[in-house]
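Shown next, in structure tokens, is the structure this report addresses.
The complex appears here without one of its protein chains, the remainder shown in place.
Chain naming follows the written order as A, B and C, and within any one chain the residues start at number 1.
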Amino acid sequence: MTKTKKEDILHEGRLGTYSADASSYTSSTDIDVRLLQAVIKINSAHVVMMHEQGIIDRRKATDLLEALNRVPKNLEMTDELEDVHMNVENFVISKIGREAGGMMNLAKSRNDQVATALRMVLREQLVALGDAMISLEESLLDQAQTHFETVSPGYTHLQRGQPVTLGHHLLAHFDSLDRDFARLVDCYLRTDLSPMGSGALASSGFDISRERTAELLGFESVLENSIDAVSSRDFAIEAIYLCAQTMTDLSRLAEELILWSTKEFSFAEMSDEFSSTSSMMPQKKNAIVPEIFRARTSQVTGDLIGAMGIVKSLPLSYNLDLQELTRNLWSATDKATFSISILAEVVQETEFNKGKLNEAVTSDEFLYSTELADFLVSKFGLSFREAHSRVGKLVKFASDKGKIELQFTGLDPRTVSEILGLSITKEDLASIVNPKILLEKRKSTGSPNPKKVLAGCRARTKAVEKHKATLGTFRHAIASSDELLSSVSNKIKKSGADERTRKPTTNVEVKE
Amino acid sequence: MTKTKKEDILHEGRLGTYSADASSYTSSTDIDVRLLQAVIKINSAHVVMMHEQGIIDRRKATDLLEALNRVPKNLEMTDELEDVHMNVENFVISKIGREAGGMMNLAKSRNDQVATALRMVLREQLVALGDAMISLEESLLDQAQTHFETVSPGYTHLQRGQPVTLGHHLLAHFDSLDRDFARLVDCYLRTDLSPMGSGALASSGFDISRERTAELLGFESVLENSIDAVSSRDFAIEAIYLCAQTMTDLSRLAEELILWSTKEFSFAEMSDEFSSTSSMMPQKKNAIVPEIFRARTSQVTGDLIGAMGIVKSLPLSYNLDLQELTRNLWSATDKATFSISILAEVVQETEFNKGKLNEAVTSDEFLYSTELADFLVSKFGLSFREAHSRVGKLVKFASDKGKIELQFTGLDPRTVSEILGLSITKEDLASIVNPKILLEKRKSTGSPNPKKVLAGCRARTKAVEKHKATLGTFRHAIASSDELLSSVSNKIKKSGADERTRKPTTNVEVKE
Amino acid sequence: MTKTKKEDILHEGRLGTYSADASSYTSSTDIDVRLLQAVIKINSAHVVMMHEQGIIDRRKATDLLEALNRVPKNLEMTDELEDVHMNVENFVISKIGREAGGMMNLAKSRNDQVATALRMVLREQLVALGDAMISLEESLLDQAQTHFETVSPGYTHLQRGQPVTLGHHLLAHFDSLDRDFARLVDCYLRTDLSPMGSGALASSGFDISRERTAELLGFESVLENSIDAVSSRDFAIEAIYLCAQTMTDLSRLAEELILWSTKEFSFAEMSDEFSSTSSMMPQKKNAIVPEIFRARTSQVTGDLIGAMGIVKSLPLSYNLDLQELTRNLWSATDKATFSISILAEVVQETEFNKGKLNEAVTSDEFLYSTELADFLVSKFGLSFREAHSRVGKLVKFASDKGKIELQFTGLDPRTVSEILGLSITKEDLASIVNPKILLEKRKSTGSPNPKKVLAGCRARTKAVEKHKATLGTFRHAIASSDELLSSVSNKIKKSGADERTRKPTTNVEVKE
Partner (left out) sequence: MTKTKKEDILHEGRLGTYSADASSYTSSTDIDVRLLQAVIKINSAHVVMMHEQGIIDRRKATDLLEALNRVPKNLEMTDELEDVHMNVENFVISKIGREAGGMMNLAKSRNDQVATALRMVLREQLVALGDAMISLEESLLDQAQTHFETVSPGYTHLQRGQPVTLGHHLLAHFDSLDRDFARLVDCYLRTDLSPMGSGALASSGFDISRERTAELLGFESVLENSIDAVSSRDFAIEAIYLCAQTMTDLSRLAEELILWSTKEFSFAEMSDEFSSTSSMMPQKKNAIVPEIFRARTSQVTGDLIGAMGIVKSLPLSYNLDLQELTRNLWSATDKATFSISILAEVVQETEFNKGKLNEAVTSDEFLYSTELADFLVSKFGLSFREAHSRVGKLVKFASDKGKIELQFTGLDPRTVSEILGLSITKEDLASIVNPKILLEKRKSTGSPNPKKVLAGCRARTKAVEKHKATLGTFRHAIASSDELLSSVSNKIKKSGADERTRKPTTNVEVKE
């Protein structure tokens, strides 16, 4: 274990030597890279606010804003300085000295700053995740529209149930994903609140304006209670949940793509560009993207459980455990965004095999068993349960006869009539096992009827436009605040620079 | 292994013998007890709708509605009949015969029925969970109001940080819980959609009205896509997540109650009625309710992970795996609701020890280190980082001297001035280590200032009233639909009974 | 909230009123039912030990042993008395009075008692789980032996890879399960240690013999450190992990049974007795047992995560959180044992479709691509990578030609030779695509060669016999201790009864 005397801005006072191992173990600089721009913005906004409130003078504000402007995008951070916050402060002090630079952390703490930075970065990640979700929604809509009348077997228990349309099936995935998009919006709104000004946990005795800082950072509002503001990470856990829920929902589509790509199903052929072969078996074409998608789903679920475990039973307010939760958050949003956007591409490029789908729906007449039972009800007034039972017997009979497996029309209508105890004609059977007729009869809301599917695609296309507008609003609020902060900063810097040519630096002004 | 010939309404057709073990393994009758009333209502609504749409005649509808009315509250269910759905249908058929009774499952399936019943029961559970959350919010508000100016040490890293007010600390828990309430409302709205009419997965060829059934069951709307409607359980997972998130948030309060009840902290004394002693150590008074709360938090997290694992990679549409998810759902909502409502009682009855809290805040003057640093900035124009460093040295000096541990005022002001390199008076120190002055200076939004706490309590009391109104709206919609269904049913039964005295039963009428 | 004055043996001293809600919330009587017999035994052994050590006299020992003998198997427990321990003690006191009955808890606590009882019950559950695992191993061996030379397609990425034997595939599942059996034995050995005598956490000042109590309860040894003994639940978490691991491993078999039962694969037909149909679709035959198996796997994983979450960050020694962990333990062992034993039945009764398997292996000649590449290496001295590349091109060529999909022998040998750049004959191709030849060539350990499979079955049959012997040893140790305890108790009771007829009860004897 290497121990060194720690003599940096944070440790020179209270604590002395430190262990390099411990430094490396507890540092967050590796994950803080992503927070750097947010931290610079927060410091800038904080400086502007302090100046506007008369807490620091124009000269110090100008110096600080200029130094913050000069922080390199790839600022090298050291573990000794623990995190991005101290590294940025250290950089600023190294550029403009401690007199001005040492004012930057007045009336704030790493605790409110990191909570704020996390929310700012998460806002952007949620918008990016929303983009990915929209791109997959569009892929699904495209394919659904293309296949609005492509018949396909609908499954329950992975056993063929009834004929549906492929477009209808794909819209089921769309709708599930669309609820996740709604969750994303809910999550965004709970994220878009500013903890700044909460200090370590007890705000500050200086006359700060939390509302102004929030405005300069593009937040909808402040997160009120100062203890809550630095202690809570439910917004982050909700985001991880969102990722886990969305991936769990979509893992079902991934599973189907894998199943449908098997020789046995052959309903879909994934594009070569998303497939791989084997190092040993030259014939292989493996659906590897959805495999990785499935695995990442479980990993993101692991991220969720980790995050919940971290927060469980943690006394208020800030504890360093919370720093680690950030790893789980990035892991989840990164994995979800990449996974969903690549799945969008995969869905777009997948070739569905109409021939095989049609063959499955026409060669396996057992798919029409419910239709046959319904027919017995409609035509002969049998009760449904009785009809169900009789058709069950017919299926059993047909299954037991190897040759005409999966067929009603292959049986002698007299045999059928005998088993059903009712007189069924060849024409009856033919019209029952016709997928087109079956689908057209389904007129209720949300049925697999091709007309419903087409109308559904149109309605959902409009919904997607709305989603884009929503994300646009989010983006706009952030961009506007960037402009605002930049323009206010420039004004301060300009007059500060003017002033500097006139008089020497003075100290804090309690009120300008 | 016992095998028996299965000859019930479900198995008489297609399948024969069955294993009693398998029956017991795959049956859901144990967890379906809770669905019974919902299933009866759904069947009633479905019958009414079918009758209104001319799918079944008044006589059958009357018979069915009457039979459904007679299903005992504690209907004994058998595993052989697999679940509540078949047990109810079997009961109905046993009462009114297969001709009428066998019509009940026309144009529907267990798949849409169970999804609908789950949503109906979950609606009620969410309202009950909301009630529990509100009762805890009220307990927290009560205590916060009582202790709006009770000083208490605020912690970070479980180390004393700065003085706050106990009321402020309690409001932090309130605010966190309040976001969970907002999540509950979001979750409710996504739950309040009717899958009925989706059939097994492909809706029905009969002329059903999904909208009417939804109305009769008090749903806001239908869940559109028929495949999605029977396959999706994201609403249930979201509810489990809600439970897990809320309990995770509150486990922090539970932890604090345990900590504060220790001899070492002694900030709180839990009421005897929530405590237990030891079978061996007669002096013990253990804070067992929050201990169980912590444990249940982890269990509910386990429920969440189980539920997500069940859905992951499950191809559409319905698979029996989904039946098991229901166990996780009930487990989570039960545990959360009970835990939160008992925690509300515990918080209400806890005695906070003002003396001990005050002693902690006044005897440990290191709590005022930030205040001292701020003072150096304000009065002497030191930069904050410089002030922070000097105060750090002072703390180090004071800590190293055993006698005057934790004190600034116990030190000679000249020594203090020397260490700080600035001239500090006894009066300066006295006013810095005064919690009242410190708290009054904090004027920004969400600060621990007693005035802010009081105003915060008032605002939150109004918010709680709104939450109650929201739950009231949910309750009302359900109750209204009960009345509607009941009145429509009675009308049908009445005219059906009239009719029955006039003419014999006929069969299905395609349109009346 | 109902509050009542609590006046039972536990509460009469230190604590007063209690809340019925809290009582119900914190009580463990519902899950303690399963501990009852163990608790009785522990008390008996403790009494015997105390008597042998001269801590209590023969009369009290006799009374206690007799009272313990009379505890009904279905002892009704009340929540007010918190748990099984106090309910049993209360019963005993109610039968023989406080003077003798009140001695039962001398030199012990609920903390060591519950840890001991858990381990005793878990021992039995592990043996039962082991039985279930063995029964599944036997089913797998039976089927593997039956199908030692049944060819079947081996898959990677759910794409057909190379021909294997079905027996070989089933042995893969056997071997995986067999490692879980080894884990079970490891877990048993860490469970089979006695915490008794640790008291609440600090053992006892009386002259107890922990070794003797351990012996009377059939434990291999004592769990030494008294704090560790009452605090640790790693043995329970390990058992839950064992359940989760085993079910995770077997869920892969469950998944395959579902896949293979689809119309598309048709490799297996599950017996009717493990299948169900649909309430709507009369043709359905659903593989519901493996579906439930999959779901339970996720639930048990949830149990594991819950248990780990409960213990995480829990300070020593006993906390009531640990009580809740027991729920997760029972849930896991019950679910695993039932699931595995029913899966054993399912595997036993499944009919594998040799025809379909053979068809898959013979009609899809791409399965022999690696064999063809190996041939090019052996015969023409091509490097493997070159051969792999050329065969890849051949597969691409053959795939692109719709007609002769999946075939090498269907192509003109000259075309094949041209694409491969080497002269291949019809005979070459015919011998390459022959599964028998392919399998016979595979002579290394653990290959799918039918001979290896047969030998493997024989070796594993012997391994299973050893497993049975291991479980037998465990069973025997428990049964022997039952006899020992019973015989020692009887001897005490006999002489105690003799004595009772002679002299009046006296008090504690420090040494007889």
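Assume a residue touches a chain if its C-beta (ideal position, glycine included) is under 8 Å from a C-beta of that chain, and two chains touch if they have at least 3 such contacts.
Remember, predicted model here, so these are calculated numbers, not experimental data.
A.B. asks: Considering the full assembly, with which of the depicted chains is the omitted chain in contact?
C.D. replies: Within the full complex, the chain left out of view touches A, B, C.
A.B. asks: Out of C:355, C:410 or C:446, which is the one that touches the chain we can't see?
C.D. replies: Touching the chain that is not displayed is residue C:446.
A.B. asks: Can you work out which residue in C:217, C:305, C:343 or C:488 touches the chain that's missing from view?
C.D. replies: C:305
A.B. asks: Considering the whole complex, which of C:75, C:377, C:422 or C:454 touches the chain not shown?
C.D. replies: Of these options, the touching residue for the absent chain is C:377.
A.B. asks: May I ask which residue of C:31, C:75, C:127 or C:172 touches the chain that does not appear here?
C.D. replies: Checking the options C:31, C:75, C:127 or C:172, the one contacting the hidden chain is C:172.
A.B. asks: Which of B:295, B:395 or B:457 sits in contact with the chain that's absent?
C.D. replies: The missing chain is touched by B:395.
A.B. asks: Over the whole complex, note the residues of chain B touching the chain we left out.
C.D. replies: 156-162, 258-259, 261-265, 277-288, 291, 305, 308-309, 312-313, 364, 366-367, 369-370, 373, 388-389, 391-392, 395, 406
A.B. asks: For chain A, which positions touch the chain that isn't shown here?
C.D. replies: Listed in rising order, the touching residues are 1, 3, 10-11, 13-19, 21-22, 25-26, 82, 85-86, 89, 105, 108-111, 199-200, 272-286, 288-289, 291-292, 294-310, 312, 319-325, 327-328, 338-339, 341-342, 345-346.
Everything below uses one rule, namely that only the chains that are shown with their structure count from here on.
A.B. asks: Same residues or different residues where chain A meets chain B? The copies count as same if more than half of the interface numbers are shared.
C.D. replies: same
A.B. asks: Quick one: report the Å distance separating chain A from chain C, using the average Cα coordinate of each chain.
C.D. replies: Each chain reduced to its C-alpha mean, chain A and chain C end up 36 Å apart.
A.B. asks: What's the distance between the Cα centroids of chain A and chain B, rounded to whole Å?
C.D. replies: One centre to the other, that is 23 Å.
A.B. asks: At least two partner chains per residue is the criterion; list those residues in chain C.
C.D. replies: Residues 277-286, 288, 291, 305, 308-309, 312.
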